[in-house]
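Here it is, the structure, as structure tokens.
One chain of protein is taken out of this complex; the other chains stay put.
Chain naming follows the written order as A and B, and within any one chain the residues start at number 1.
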Amino acid sequence: MSEGKHDAQRGVAATPVGHVVPFKVLAAVWGTLLAFTALTVAVAGVDLGRFNLEIALAIATLKASFVLLYFMHMRYDRPMNAIVFITALLFFMLFVSLALLDSHAYAPDLIPGYAPALPQ
Amino acid sequence: MTGAHPEHLAHHFDTAEQQFESGKLGMWIFLATEILLFGGLFCAYAVYRSIHPEIFVYAHRFLDKALGAINTAVLICSSFTMAWAVRCAQLGRQRALVRLLVATIALAACFLGIKYIEYQHKWKEGLLWGKYFRAKLEQPAGPPTARPTPAPTPAFNPDERSLIPPAAEGPGGLAKRGPEPLLASSPGPPKDVQVFFAVYFTMTGLHGIHVIAGMIVLALMLVRATKGEFGPTYFTPVDLAGLYWHLVDLIWIFLFPLLYLIR
Partner (left out) sequence: MANIDTTTDAGGRGAGQNALGGDNYLTHGRGLKSWLFTLDHKRIGLMYLVVILSSFLLGGIFAMLIRTKLLSPGNSALMDANTYNQMFTLHGAVMIFLFIIPGIPAALGNFVLPLLLGAKDVAFPRINLLSFYLWVTGALIALGSIVTGAVDTGWTFYTPYSTTTNTNVIAMVAGVFVLGFSSIFTGLNFVVSIHKLRPQGMTWFRMPLFLWGIYGTAILQIMATPVLGITLLLLIAERALGIGIFDPALGGDPILFQHFFWFYSHPAVYIMILPAMGIISELVSVFSRKHIFGYTFIAYSSIAIAVLSFLVWGHHMFVSGQSLLAGMIFSFLTFMVAIPSAVKVFNWLATMYKGSIWLATPMLYVLSFLFLFGIGGLTGLFLGALAVNVHLHDTYFVVAHFHYVMFGGTVIAFLGGLHYWWPKMFGRMYNELWGRVGALLVFVGFNTTFFTQFVMGSQGAPRRSYHYVSQFQPYHVLSTIGAYTLAIGLVIVAVNLAHSLFRGRPAPANPWGGATLEWQTSSPPPHDNFPTTPVAGDPYDVEAWTYDGRIGGFVKKAPAGQPAAS
């Protein structure tokens, strides 16, 4: 195991920080991600009725979890990093859900056709 | 601090571990801001798709699923090479690190190349956003439903700051238009198809800008890596750049099914 050039030159003892993900894990995650991509394309060709969107999002979420946990180290990191990320997701979902709720509630009340003239 | 002080330890940190963990936390916080930034666009997508699903189902057919899937695979591979590169930095394998960074940048360029092909096709066909939408969509057989001609606009005072002329007949925006037509017997293309492309171009465009920014950051890492700056005690910049790159991949993982695989 060779140290960074500068540290070796200064004779400072190398104390590695951080966890190293085994190569096997990285390769396995890579394979899984490609497999799930193929799956999501295949599933899109099949009509699953009203669950199409949910299933596509579920597969995407699964893929995302693999990237987060293994490629981005979340599985081996301090929990605070995960808390930060999940908090962002929660605020995002809050925003989307209230905006959706509101737009659905007022959409039937809009007056169609009452709008400024189309720009020339 | 007395004694041998590692070169990369800043004066306000006590240990290298504290510094490293601070850097990681800082980067995760930055990624959180990126989530919220793209989140606005995902929100616009959600609102428009839920009110007018017919626009999205109709218009997404103009996107090339194969190219989208290839691009997804390309980004996944680039994430793999990036994670592998971080591992090599941690283990002090400088040559492998350099090669993997090059590979990641090359895959990113490939992604952009495919995106360019897609954009070019849209441009040619006039499948653009908002006011630039000029594609010829197939019309149903039979006389098309006449769109009411706009009332003539009265002259307005040019001293007014606003350019909005007085109201006239126009499309209904987000208004629901009567009973939803069944898709199978749809009388033709839905109104306001350009909404889909507005959403498509803003989402993929912002994502593409982030890919370019990522390539620049990775190029900087490459330069430093060739100079041998990274090793087991100091690989933080590579790690943080990697986190950013994985986020770019993450966003595309969601963009792909939402834009390309709508049923």
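We adopt the following convention: a residue touches a chain if its C-beta (ideal position, glycine included) is under 8 Å from a C-beta of that chain, and two chains touch if they have at least 3 such contacts.
Here the structure is a predicted model, which means the values were calculated and not measured.
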{"item": "Contacting the left-out chain in the complete assembly, out of B:Glu54, B:Asp192 or B:Asp239", "value": "B:Asp192"}
{"item": "Contact footprint on subunit B, counting only the chain that is left out", "value": "10-12, 18, 21-22, 25-26, 29-30, 32-41, 43-44, 47-48, 52, 55, 129-132, 161-164, 170-174, 191-192, 194-195, 198-199, 201-202, 206"}
{"item": "In subunit A, positions touching the absent partner", "value": "80, 87-88, 91, 94-95, 98-99, 101-103, 105-106, 109, 115-119"}
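Just so we're on the same page, only the chains that are shown with their structure count from here on.
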{"item": "Distance between chain centroids, defined by C-alpha means - subunit A, subunit B (Å)", "value": "13"}
{"item": "Of subunit A, residues touching subunit B in the complex", "value": "1-8, 10-18, 20-21, 23, 26-27, 29-30, 33-34, 37, 40-41, 44, 47-48, 52-53, 56-57, 59-60, 63-64, 67-68, 70-72, 77-78, 80-81, 84-85, 87-89, 91-92, 95-96, 99-100, 103-104, 107-108, 110-119"}
{"item": "Sites on subunit B touched by subunit A in the complex", "value": "4, 6-8, 16-17, 20-21, 24-25, 28-29, 31-33, 35-36, 39-40, 42-43, 46-47, 50-51, 65, 69, 72-73, 76-77, 79-80, 82-84, 87, 90-94, 131, 148, 150, 153, 164-177, 228-235, 239, 242-243, 246, 249-250, 253-254, 256-258, 261-263"}
